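As you look at this complex, bear in mind that one protein chain is not there, while each of the others sits in place.
First chain written, first letter: the chains are A and B, and each begins at residue 1.
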Amino acid sequence: MSAARAGAGGATPPPHAPEFEVVPREGGIVAVCFVAMASPCELLLETADTHTAHEMGRVAAQEAWRIESKYSRYRPESIVSVINRSQGHAVVVDGETAALLDYAAQCHLLSDGRFDITSGVLRRCWRFDGSDRLPEPAAVAALLPLIGFEKVQWRASRITVPAGMEIDFGGIGKEYAVDRVLCLIAARFAGAALVNFGGDLAANRAPGTGPWQVGVERPGTEREARLLLELSRGGLATSGDTHRFLLRDGVRYGHILDVRTGWPVPQVPRSVTVAATSCVEAGMCATFAMLQGIGAEAFLEEQGFRYWCLR
Amino acid sequence: MRIQSIARLAILLGLILGACGCTSLGVKPWQREILARPEMALNAAPIDAAIDDHIYFSKEAASGGRSFAGGGCGCN
Partner (left out) sequence: MQLKRPRSPLHLGLMAASCALLSDSARAQAAPDDAAEKPLQIDTDLLYYKENAGRVQTIEPVVSLKKDFGDQRLLDGTLTLDTLSGATPNGAIPSRKPQTFASPSSTSLTPKPGYKTTLYTIGPGDLPQDPHFKERRVAGDLDWSQPIGLDNTVSYGGHASTEHDFDSVAVHVGLSHDFNEKNTTLSAGIDEEYDRIHAHGGNPVAGSDYALYEKEPSQTKNLAGGLIGVTQVMRRNWLTELNYTFDHSQGYLTDPYRIISVLDDTGAVTGYRYENRPDTRTRQSLYWVNKVALGPTVLDLSYRRGKDSWGIGSDTVDAKLRIDLGSGMYLEPHARWYHQSTADFYNLYLSETGPAPTYMSADPRLAAFAATTFGLKFGIATSRNGELSLRLEQYQQRPSDQASSLAELHGLDLNPNLKATIVQLSWHLEY
């Protein structure tokens, strides 16, 4: 039996160190730990061979850093930064970016426009630091014309983002990296493996000793409950509202924003955990649920997802 | 002789460009994003170029430049 501790929500990101650490765990599992995408990351492998663990760890860490460097909006050389600087001119993108843009477009449609990778501009007036400083309604309204994935032209490997608008893969990147790393590991490693990037997980199969034991921490919830799950195969992701919020006059404003109004979605659950075939699917599903606000549980129930929801 | 002057001009320009190549001209591998655009290739529209070369070969005395100066047709 192995215990995988997964934290929901963001801890203060430690500085990025291009190294990883191999830590043996109990039950014939070795963990490779590193930092990527501002999260503690670990790769759990069913092996006794630390040399193999080093090799796999290198593959995992390099893929995570590659994706981070390619899609982080904080890196000037990333394709996202290039697109956001393009001032309304077309940018030709490669196959991987094209696949991510197609996915973002599909999710925009599936969510009736609620999921929108152009919504990042709202960061300019919303700062979820636990204080009571709400932005001016006029400031929020001024940003609305700069939001809307339907305003982005995406066809034939060319994306044109109008001047003043931005895109970012923040809602897809980490889960995508988890699935990509698992894919690369599974192609090279015969045993069971689990990839965990700060609470977004995927596993290819259960170790010989039984399913992976996953503890989903949900700090700050009323019951401080730690959800214990068993995972054999597939993805698991958690969307949470515990750390990033504003509180004013007893009303809690969570950080999940409604792109149609620019204001937080009211009555968002404290935490939604979803299990699905892949981490990307689980993460997007959890995001869709959060965007439903008060209707999150009903949404998850009706669509037939495996979920755990806490208010 | 008139023929030699063009060879001299070629050698001079070639030396200049060659000398440039040894100094700070050029870009780092991660700075090639503009050069990688398909329209930045030196022969970005090869069929247009072949058609034009054929037309000008049959209507003018000079030909070639980008590649060989051959003909391959009876039109001149």
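Throughout what follows, a contact is a pair of C-beta atoms (placed from the backbone, for glycine too) under 8 Å apart; a residue touches a chain by one contact, two chains touch by 3 or more.
The structure presented is a predicted model; accordingly, all values stated were derived computationally and were not measured.
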item: Chains still shown that are in contact with the chain withheld from the display; value: A, B
item: From A:102, A:132 or A:150, residue that would touch the chain that is not displayed; value: A:102
item: Of A:276, A:291 or A:309, the residue in touch with the unshown chain; value: A:276
item: Footprint left on chain A by the chain that the document does not show; value: 88-90, 94-96, 98-100, 102-103, 106-107, 110, 153, 155-158, 160, 176, 179-180, 183, 276-278, 280-281, 284-285, 288, 301-306
item: Where the unshown chain meets chain B, residue by residue; value: 2-3, 5-7, 9-10, 13-14, 17-18, 20-22, 25-29, 31-32, 34-35, 37, 39-42, 44, 46-48, 50-51, 55-56, 59-74, 76
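Definition applied: only the chains that are shown with their structure count from here on.
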item: Between chain B and chain A, distance of the C-alpha-averaged centres to the nearest whole Å; value: 50
